[in-house]
Structures are given as C-alpha cells and as structure tokens.
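Please read through the structure below; I'll follow up with questions.
Every protein chain except one is present and positioned as in the full complex.
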Amino acid sequence: MAGETVTLSSLVTWLSRFRDLVTENRNYLTELDSAIGDADHGANMARGMAAVMEKVGASPATTADELFKSVGMTLVTSVGGASGPLYGTFFLRFGMTAGAVSEFDGAALSAALRAGLGGVVARGKPELGDKTMFDAMSPALEAFDASVASGGSPAAAAAAAYDAAVVGRDATTPLVARKGRASYLGERSAGHLDPGATSTAFLFQALAESLAQG
Amino acid sequence: MAGETVTLSSLVTWLSRFRDLVTENRNYLTELDSAIGDADHGANMARGMAAVMEKVGASPATTADELFKSVGMTLVTSVGGASGPLYGTFFLRFGMTAGAVSEFDGAALSAALRAGLGGVVARGKPELGDKTMFDAMSPALEAFDASVASGGSPAAAAAAAYDAAVVGRDATTPLVARKGRASYLGERSAGHLDPGATSTAFLFQALAESLAQG
Amino acid sequence: MKKLINSPDHVLADALVGVELAHPELKVDHTNRIIYRGEPTKPGKVALISGGGSGHEPLHGGFVGFGMLDAACAGEVFTSPTPDQMQEATKVADSGAGVLHIVKNYTGDVMNFEMAAEMAEAETGVRVESVVTNDDVAVEDSTWTAGRRGVGVTVLLEKIVGAAAEEGRDLAAVASLARTVNAQGRSMGMALTSCTVPSAGKPTFELPDDMMEMGVGIHGEPGRHRVPLAPAADIAQQLVEPILHDLDFSGAPTIVMLNGMGGTPLIELYLMYGEVAKILQKSGIQVARSLVGNYITSLDMAGCSVTVLRADDELLRLWDAPVNTAGLRWGV
Partner (left out) sequence: MKKLINSPDHVLADALVGVELAHPELKVDHTNRIIYRGEPTKPGKVALISGGGSGHEPLHGGFVGFGMLDAACAGEVFTSPTPDQMQEATKVADSGAGVLHIVKNYTGDVMNFEMAAEMAEAETGVRVESVVTNDDVAVEDSTWTAGRRGVGVTVLLEKIVGAAAEEGRDLAAVASLARTVNAQGRSMGMALTSCTVPSAGKPTFELPDDMMEMGVGIHGEPGRHRVPLAPAADIAQQLVEPILHDLDFSGAPTIVMLNGMGGTPLIELYLMYGEVAKILQKSGIQVARSLVGNYITSLDMAGCSVTVLRADDELLRLWDAPVNTAGLRWGV
C-alpha cells in the first residue's frame, strides 16, 4: 500500500511513466492533433519526455527544485510549439514551489501541482471550456485537493486526480476550441478530443500509477 | 459501290472521318501514350485534326495541292510534338505530289501516299520494327499498291491498306521501341501498342470508310 | 509516405546540412539550428530575427541575407523553435542596436518567442522588440480564437523591414514599420490536398477528389470550410473577396503575392495569379508589385494563398531596395 509521503524517486518514476505513456501513445496523440491541429503533438511530447529522461538519467538530482528545474528547462528547450512552454512552465513552477526537498506530503504535492497549473495559466491564459490541457488539469487538481482535504493519501489523491483528468479530457470532445491551433477550425473543432488534454490525462495517469507503487 | 476515281470531296470526307476517329479515341490514344510516352498523343491528334477541319471548312480548296498544303501546314502549326511534323509532312508531301488535280485514280493516290510516307521517313528516319507509326504506314502502302497492281479499285486498295495497317499496328506491341519517347523505356516499352501506329491505323480506317462510301 | 528523406526524425538536421553546403555565404549552427548571415551584423544596424516551425521553406532560412533577416531559427516540422535557440540567435546577431523578433501569430511561436525575449533581456541586456504578424483573414471571430494566424505578410514584412534596417533606422522605428506593414496586409489560403508531416507518416486530413479546403493556414490544419473543387477563376474569387472585404485597398498601390503551398507547380501559380490580378483590376485596386512562387509553404500541400499589402511610395521604395538571400534576390 502507498504511504503518506512521496519520495523523489517516485516522482522520477512519475516522469518515466509519463515518458512511456506519451511514447506508446505517440501516434494516438498525433492522430488527435491531425484532426484539429497540425499533427505533431505526439512527436512533441515523445521527443520532450525522451530528452527529459535522458537528462534525469545523466545527472540525477537530490532535491525537487533541482530535478524539476531541469525537467522544465529540458521541455522548454527541446519541445517548442505550444506544449513546450506550457508543460515546461508547469514543471519549472512545480519545482520552484516544491523547493529543496526530497520528500512530499499531500499538501506539499498539491501546492507544487497548483503552482504548475498557475504556470500554464500564466503562459496560455486558458479558461475552462477553451478545449485545452487546462480542461483536464484544472479538475484534476480540484479532485487532488478534495481528496487531500478529506484525509486521502497522496496516492489516493493522485488516483482521484487521474479520474477527474479523464472526465475533463473527455468533456473536451463536444467543445468548440477557443485557444491554440484548434480554434482556427471554429465549429469544425467540435467532436474531437483535445490532444493536450489527452496528454495531461496521461500525466495524471502516470502520477497515480507511480504513487500507487509507493 | 465505290467507283474507280476518287474525288476531292471524298478526300475531305477522309479527313473529317479521321478527325472523328481521333476525337472519339482521344482518351484511348492518350492512354497508350501514358504507358510508353508522355500522355499527349490523343490531345495532339484531336487538337490538330480539329484545327484542320476548321480550316478546311473556312476556306474550301478546289485542288488537291491547295487542300493538302493547308492540311499539312495546319498540322505543323497546331500540333507540335513528334506527331505534328510527321503527320504534317505526310500531308504536305501528299499534296505536292498530287498536284493541282481534283480527281485521283488508284495510281495517283498511291503516288501521293508514297510521297507522304517519304515525308515521314525524311523527318523521322524510322525503320521497320522501330515501333512507330511507320510500322503501320509502310505495310499499309504495300497493301495499297498490291491491290492497285492487281486491278483493285481505290476503295478496295484502301480497304486492303487498312487491314495491313491494323496488322502492322498490332505487331508493334511486342517490339522494343528504338525511336521517339518510348525508346527511353528500353525493354519496358515492349508489351504496349505504339500510339502513333494506332492513330495511323485510324488514318487508313478513315480512308477505307470514305472511299467505300464513294 | 513518399519523401526524399532519410528518416522522419532527421529531416530538419539533414536539411540544414544541405543548406550549409549549398550556401557558403551563410553560417549554420547545427546545435541550435540557426541560419545566420556569413558576416556579423554591422555595428548600428538593428538585427532582424525570425523563426518558426520547419516545413515552410524558403521561409525563414531562405530569407537570411543582405536586406532581409540576420538570423532564422528552425523548429521541428510545424513546431515553433525553442526559446534557447531564439535567445542564442538574438545574442549572436545583436550588434548593440537591438533586435527585432518577427513572430507569426501561433500560440506556440508567441509563447516561445516571449520566453526568449525575457531571457535575452534579462541575461544579456539585449534590447528586443517583437512584432507578431496576423494577416490571415480566414480566421473569423478572432476574439474567440487564438487570433488571426500570421502567414504571407510575414514574407513581405521581412523584405520591407529588412531594407529599412539596412538603412540604419533604430529599433523603435524598425519595429513600428513592421507593425504598420502587418496592419496593412491581408492573406487567404486554400488547399487542394493535405500535406504529410514526416513524423506522422500520413496526410493530416483526407480530402475527396472533388473537394477543396478554403481558409487553410500553413500547418496542414484543416481550413474553415470544405467546399467543392472549382475552376481557378472561382477559387481566385473566393480568396480575394474576404481580403478585400476586410481592408480597404483602394487609392493606394499594392504589393500582391501569389504563393504556392509547396506541392503546386509554377504553371498553376501563374495561372492563379492571372485570375487574381484580373479580379483586383476589376475591383479598382492598383497592383504596383507582384511576387509569384513558393515563399511560405506547407510541406507538400497542393494549393496557394494570396496576400495583398496596402503600400505607399515609401514601402514600394523599400520593397525595391536590394535584397540578396537564397529565396529572394534583386538589385544586387
């Protein structure tokens, strides 16, 4: 059973599991981006997370701020496009808020994730219903916090966050996009899952799985 | 029944029937030229013969030299490609040899056709078996002459010429081209009818049909 | 997918090798994927930098040289470059007079260039101004979207503003001219076929033989409307009408670009230009200069776009000024 504290090494597992998920689903993400974007989201995420794990393997960090600064910078400098600055800023802010620690409780993890979300908002100015990654990320954090507030373990909170991310992701399908490339399609963007919301659901799936392992 | 002399008006019928045949078979000729050439023989012949019949209709000629000089020049100036100079020279020489007449017997028609064939040879230097229009035209003239020599009417000679043109045309299929665009294909040109030999068979079909009508 | 490539992951790196070998007058930084002029920026000259996803060639690398850009950053295919590339280009190209970032309006490009400008100013003190092009009239309701895309006007802007920078104008003047040019240009594009992104391996969208996409951008995104394939004259009408509807081009000379999307041959582009020019004539618009060819492309997409720029004598003078790049060259 998963404990009450989260170690740095389970967060490395989070990252590596995220890398695996976007790599395995590279074609699927690109497929989604073909329908309402420019057919590169799978390539972008796979390239970025491969670079991240290479970096993490080459120079293992001992504190969260160090680790996530490197993760964020690697994404920013290897992805490009919209997802590079968005996921990059997410991890940069995550690390800044986490600080020079190597263990987290639920509240600390929540604060770091909230800071990450704030970074996405600062960069992209998404609002709920714009059909972006924010539509999965924001409800995921609501659920995470609710679980922590009601005494749930970080693992339980992450599982709740993942469930909420999936619901948020699926709710993007009927939406008409108002941010990003998909917005150019107007009404034609409705009826398709948002690629970024889909990769964000993978982010929380990875978190849930890595914390469940302990 | 067809008579012993051929009038200028049946030669106009010849031309108009040739125009009809290449126009109806425009796609077929282009199809043949797609396989071993550049997909324009149908367009070339249809454009050329349409221009010819427009010219003939606009300024009807009273003698063969006048008529066929105009036909030849129209082909030369409206077709381009290999078939323009070849068919153009064919008709130019036909007219020069026919002279300022308005009726032909079999021998006169043979002489004019021979001159036309000579024009094709002068321009294109084809030899038998090169997989060109010459492979239909040359045996057609052999057959025409043989029929005239054995007392056949011009109509009978034209019918014999048509039969021989068809045989000559079909015999181009297995050949490896040695002249024109098809020669670039080397061995790959074998197994296809030559487009120019096919249009030449239409030329003799048109002659046979127009003389059969009298 | 049929492409002249070694592998989908190496398209950009391999193409930059070719650019370097083909253009001894340019410098290529393969690590940062930047194409520079061979000579450092003249002291006092504002540097012009652009960049964007690859797949739009000759934009932007083909426009590096005298009278146009000082450096271009190449992103992965259809993916904006990263801030570190742009920061590096900014640092190297700056001669002290400051740097203009020319950014096409796409969320990714804008965010990455923003981060680059922040980094460059904070870490190196280079003065950076940015202009964001957004000339694509296909994007309606731009308040409910990421805004209009930057497309064809970017080419004209890089030429005109490049000439102004060459004359020694300062950063503020160069940036303000760039904004004027952007404000006075409008574009509209269409596609006969989808392009194929190498890493995706198949066409981004399927388009039936009798249909075309109107209002496409330059990233193989589907357009605003799918309509029946039409004769060139009708297509020209569908491209020109929304442009003229959006901005008043009367009473001024214009510069018109008929741009190919990459897979359409020049004979069709000239044919389309004829149709477009006839419509402009009929609408009383004076075409002073024109450009026909592949300038801002979308990989192997078949199709074209029209850009009309409202000019004046001064813009025409800058347009006519010497330019010496791989993709645009005259007067030198």
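As written, the chains take the letters A, B and C, and residue 1 is the first residue of each chain.
What we mean here is this: a contact is a pair of C-beta atoms (placed from the backbone, for glycine too) under 8 Å apart; a residue touches a chain by one contact, two chains touch by 3 or more.
For clarity, every value in this text was computed on a predicted model and none was experimentally measured.
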Q: Counting contacts across the entire complex, name the shown chains the missing chain touches.
A: B, C
Q.
Please identify which residue in B:8, B:22, B:61 or B:86 touches the non-displayed chain.
A. B:86
Q.
Can you tell me which of C:48, C:115, C:214 or C:304 touches the chain that was removed from the display?
A. C:304
Q. Which of these, C:205, C:249, C:273 or C:319, touches the one chain of the complex that we don't see?
A. C:273
Q. List the chain B residues touching the unshown chain?
A. 30, 34-40, 42-44, 47, 76-86, 123-124, 177-181, 183-186, 188
(Q) Please output the residues of chain C touching the missing chain, sorted low to high. (A) 1-7, 11, 14-22, 54-55, 57-58, 62, 192-193, 209, 212, 229, 231-233, 235, 258, 262-275, 277-278, 287, 290, 292, 294, 297, 299-300, 302-304, 324, 329-332
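Keep in mind that, in the parts below, only the chains that are shown with their structure count from here on.
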Q: Using the contact definition from the top, classify how the chains connect: line, ring, star, complete or other.
A: other
Q) Highest contact-pair count belongs to which two chains? A) A-C
(Q) Using mean CA coordinates as chain centres, what's the gap between chain A and chain B in Å? (A) 75
Q) What is the distance, in whole Å, between the centres of chain B and chain C, each centre taken as the mean of its C-alpha atoms? A) 55
Q. Just curious, how far off is chain C from chain A if you go by their C-alpha centres, in Å?
A. 32
